[in-house]
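Yeah, one chain of the complex is gone here, protein chain that is, but the others are all in their spots.
To keep things simple, chains are lettered A, B and C as they appear, and every chain counts its residues starting from 1.
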Amino acid sequence: MIDLSDLTAVKSALRAQRIETPSWAFANSGTRFKVFPQAGVPRTPEEKIADAATVHRFTGAAPSVALHIPWDRVADFGALTRYARDLGVEVGAINTNVFQDEDYKLGSVTNPDAGVRRKATDHLLEAISIMDATGSRDLKLWFSDGLNYPGQDDLRDRQDRLAEALREAYARLGGDQRILLEYKLFEPAFYATDIPDWGTAYAHCLELGERATVCIDTGHHAPGTNIEFIVAFLLRAGKLGAFDFNSRFYADDDLMAGAADPFQLFRIMYEIVRGGALDPAYGIKFMLDQCHNIEAKIPAIIRSVMNVQEATAKALLVDRDALRAAQREGRVLESNAILMDAYNTDVRPILADLRTEAGLDPDPIAAYRRSGYQEKIVAERVGGDQAGWGA
Amino acid sequence: MIDLSDLTAVKSALRAQRIETPSWAFANSGTRFKVFPQAGVPRTPEEKIADAATVHRFTGAAPSVALHIPWDRVADFGALTRYARDLGVEVGAINTNVFQDEDYKLGSVTNPDAGVRRKATDHLLEAISIMDATGSRDLKLWFSDGLNYPGQDDLRDRQDRLAEALREAYARLGGDQRILLEYKLFEPAFYATDIPDWGTAYAHCLELGERATVCIDTGHHAPGTNIEFIVAFLLRAGKLGAFDFNSRFYADDDLMAGAADPFQLFRIMYEIVRGGALDPAYGIKFMLDQCHNIEAKIPAIIRSVMNVQEATAKALLVDRDALRAAQREGRVLESNAILMDAYNTDVRPILADLRTEAGLDPDPIAAYRRSGYQEKIVAERVGGDQAGWGA
Amino acid sequence: MIDLSDLTAVKSALRAQRIETPSWAFANSGTRFKVFPQAGVPRTPEEKIADAATVHRFTGAAPSVALHIPWDRVADFGALTRYARDLGVEVGAINTNVFQDEDYKLGSVTNPDAGVRRKATDHLLEAISIMDATGSRDLKLWFSDGLNYPGQDDLRDRQDRLAEALREAYARLGGDQRILLEYKLFEPAFYATDIPDWGTAYAHCLELGERATVCIDTGHHAPGTNIEFIVAFLLRAGKLGAFDFNSRFYADDDLMAGAADPFQLFRIMYEIVRGGALDPAYGIKFMLDQCHNIEAKIPAIIRSVMNVQEATAKALLVDRDALRAAQREGRVLESNAILMDAYNTDVRPILADLRTEAGLDPDPIAAYRRSGYQEKIVAERVGGDQAGWGA
Partner (left out) sequence: MIDLSDLTAVKSALRAQRIETPSWAFANSGTRFKVFPQAGVPRTPEEKIADAATVHRFTGAAPSVALHIPWDRVADFGALTRYARDLGVEVGAINTNVFQDEDYKLGSVTNPDAGVRRKATDHLLEAISIMDATGSRDLKLWFSDGLNYPGQDDLRDRQDRLAEALREAYARLGGDQRILLEYKLFEPAFYATDIPDWGTAYAHCLELGERATVCIDTGHHAPGTNIEFIVAFLLRAGKLGAFDFNSRFYADDDLMAGAADPFQLFRIMYEIVRGGALDPAYGIKFMLDQCHNIEAKIPAIIRSVMNVQEATAKALLVDRDALRAAQREGRVLESNAILMDAYNTDVRPILADLRTEAGLDPDPIAAYRRSGYQEKIVAERVGGDQAGWGA
């Protein structure tokens, strides 16, 4: 069993970890079958930010919130940024949602129609302007572009169009701004997706240059994909930029991070630790990207933050010297046992201590429930339109 | 190569084949990301029926249309039935959609709340009343019920609740009415679905009795599932009642039947032919259950009907005597070659002849396009609310 | 966090748990690419039994060993049984391996050739005679039968042949003997397998009668299959008879139980506990069925026994009253949290205590390594033919 007598380094690393929450996760969401609205859901970008700040207030580990454009478009992004800072959080990645206009029915930047491509590319440029206004460093690009039927469009032409739009956006980046390029196996396209896997995202990032890196969404892979391998590979190549954490049993289920396969999340975080990429200075962005269709949203996001923290704590507990020695000597069972020893350790007391030391409640969910925040937003957020898909 | 000199029996079987269209496929549909509305989409059950009748007018093979309750609820189902008949089609299966009320957030007939279960079960009974009023024989039951998270509810209790609701509906059946029980691997539930596979549906049908049979939706299986095996097995057990045809590459993509894996559709139809179940007297209902998110709806449905017909024609061309002899003698390559010989045959001329003989245009899609129907509905169906998910 | 102050009931249940090891796991094994032989591997059924007894000696939880016929065929099964008892273990399930004779190339009990079917069925009957001789209660039936190519044989005829062989074996059962019928998605058949899923096994067991139950091999499912659902369903139906535990990431990888998805193993064991089926009196047989291609075999099997015990301990820790209350009230997050609380608990100290109380070393693997057994078998088992696939 792991020696837990000196946790100084582990706690220090955990203390530095930052997890970004996504504004849309606080809003209503659902499946194609139904969006079940919840009471108290935010109606404006400001209310989403207030909820994100609440998650940070109870966890101490979620100090930024990603925005989605056009959903979170406001007249004055400078004011929104100040509003967020006043609540204790920063504006995080800017996401470009080019999938809900009628024009995007057959694609955005890969659309066969040049006019639609122009519009979509302009949207990417607008998002960079929002980054300028908010101080956000990260342009997160996910494209729903793809085909539903064989023959529907030319697979290769679409790559050319994609490359062209990416080049234009890349050229517009300034300062330390960068592109986080996401991939996804399928949905909403059901036959071919224009960036279906990490290889495609990686190849485009290589073409673009050093400011373009890959974003791994843990729910966007084919069955059986070894995600930690991709993590290790991209770290070695210097091309891993971000994570969208969430859980899946089947497709892009977008369940709470750590809910479906906590062992996988641990293995991912182990590769992060082993690659020296947990350190905020390394630049990897750890984001949640999930939705809460039937469960209460704020506590679900708090739980997800905690799950990522617990996986990270276990990863930090791995006896890496012993592991390396066993691996080098080909001792299969011992190597595996050393990894599992860390995974099997109950790290919740460590994180509870960490919170207490930081002046937080050791149990963030219980503290949130006692806080009255949920009752307050249910009471106050009456009238107006609840935010949700498309809002 | 197959001898095509005498097609009498093949044509006779094809002439008898009936494919049912689903009312919701004519309406707007989409993914959780976006529903792209189309011009001319029906606004009422009557307009959906008119579109279904149009499909039948051009194919001669789609003489009934399945209704979905509550979407297609009308004040006078007798009048709706007469309206359909006047247009040349019958009311087909009655589908019970117990997934869009707020009450159904945690399930319908398996909900932990007894009141919600009562409401859902009453909905099933109402559907049987609609069957009484329309002369429909088939109660098609698909439940979205399931769990998103481990522990969310008790898997076994939910089976008890399911069984209870099914028993009550079954007891209410009269005349030649029957239950078609559908299963689905996942979606909208992302951890556990209460009827996830054919085995579960089959077991419940066995418990219910001979009026309960399984409905196979071709898009509702885990990757790698051999669907024609299920067809053969259920036919042997006398428990196959219906098909919901559609295509998938990944999940429940609901693409046009025959679009993703035409060879699989052929193998399915071969098992139907081999099992003597193509004959309408056998009682299998061949339905489409799909949606057309980016392509024009009526021609997509016409194409799907044609794809099912082509797969059936190929299945009918298999030289079954030769196949059986080769199988019995363990001649692997010859057996496979006999099957493939039929599959590789171009049967489109056979179906074109069949249509011409029936006074139809040999090319239903071209005929539809020339007919002016599309222009007419686009022009006429202005104002009102387009039907779609939830409408 | 779980209250661990009174573990009396948990320990009592753990103390009663019995896990059966498979004789073939001690022998050489591999993939189609290569079998890597290991030093000290048994050469005879007796040596396999000695290794199984060694696993039991260090774990106290593996008091029986499953045999595979013809691999473990001996002249005097009575003597073999006494030999096992002298070493402290019982002969467990008798497995019928009808897949390595030339005759079985196109199937055993479903072969198109009646003579081969006769031979295969006789093999099943022989296995029952071995059960008579050894006192084994369980006839475990797994058939590799299936097709590599569409059309190769008639899917439905093969079900008839399967049913006939099963009926004959079932009729031969005496005393408290029973059939455990296993299913598998694919391999070695690559297009269709004659018992591919639990539904097929269940349907045949229903036809046979109450002495026939389903055996779940955790590695034999399609991607995405919810195995604990199957456990819950079969328990409800009274038709779950046994488990073959092992781990998989992709196909039937046969890795150590608990190695690939320990959370899944916990969920499975939770359904066992919830269904009252952990009690040996219930009659479920918990077996390992795995192989150790690159790792040392005996410690890998000890580790697997421990993994099953740990998953069971966690399942026993679930606060079922609290869980039921939260489930009934539809509190999604709380229900999930109650389950996860048990999973996140480190139960290794509980099992260490249990072993100490039973006079065993708290760390079975370390104790095995210190014992000199491995060195002894490496030194002694020289000459002769190592057992392996087919041996």
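For this structure, a couple of remarks:
Here is the rule we go by: a residue touches a chain if its C-beta (ideal position, glycine included) is under 8 Å from a C-beta of that chain, and two chains touch if they have at least 3 such contacts.
Note that the structure is predicted; figures quoted are calculated from it, not measured.
The chain that is not displayed touches the following shown chains in the complete assembly: A, B, C.
Contact with the undisplayed chain is limited, among A:A232, A:M256, A:I302 or A:I377, to A:A232.
Which of C:E187, C:D346 or C:D363 touches the hidden chain is settled by the complete complex: it is C:E187.
Considering the complete assembly, chain A touches the hidden chain via residues 106, 112-113, 148-157, 159-160, 185-186, 191-193, 196-200, 202-203, 206, 221-226, 228-229, 232-233, 235-237, 263, 267, 271, 274-275, 323-324, 327-330, 332, 335-340. By the touch definition given at the top, chain C reaches the unshown chain through residues 29-34, 36-37, 99-100, 102, 104-106, 144, 148-150, 185-188, 190-191, 223, 248-251, 253, 255-256, 259-260, 293-295, 389-390.
Touch with the hidden chain on the side of chain B covers residues 1, 223-224, 226, 249-250, 259, 261-263, 294-296, 299-300, 303, 310, 332-333, 336-337, 343-346, 348, 365.
Assume only the chains that are shown with their structure count from here on.
Distance between chain B and chain C, defined via averaged C-alpha coordinates, is recorded as 39 Å.
The residues of chain C that reach two or more other chains are 223-224, 226, 263, 332, 336-337, listed in rising order.
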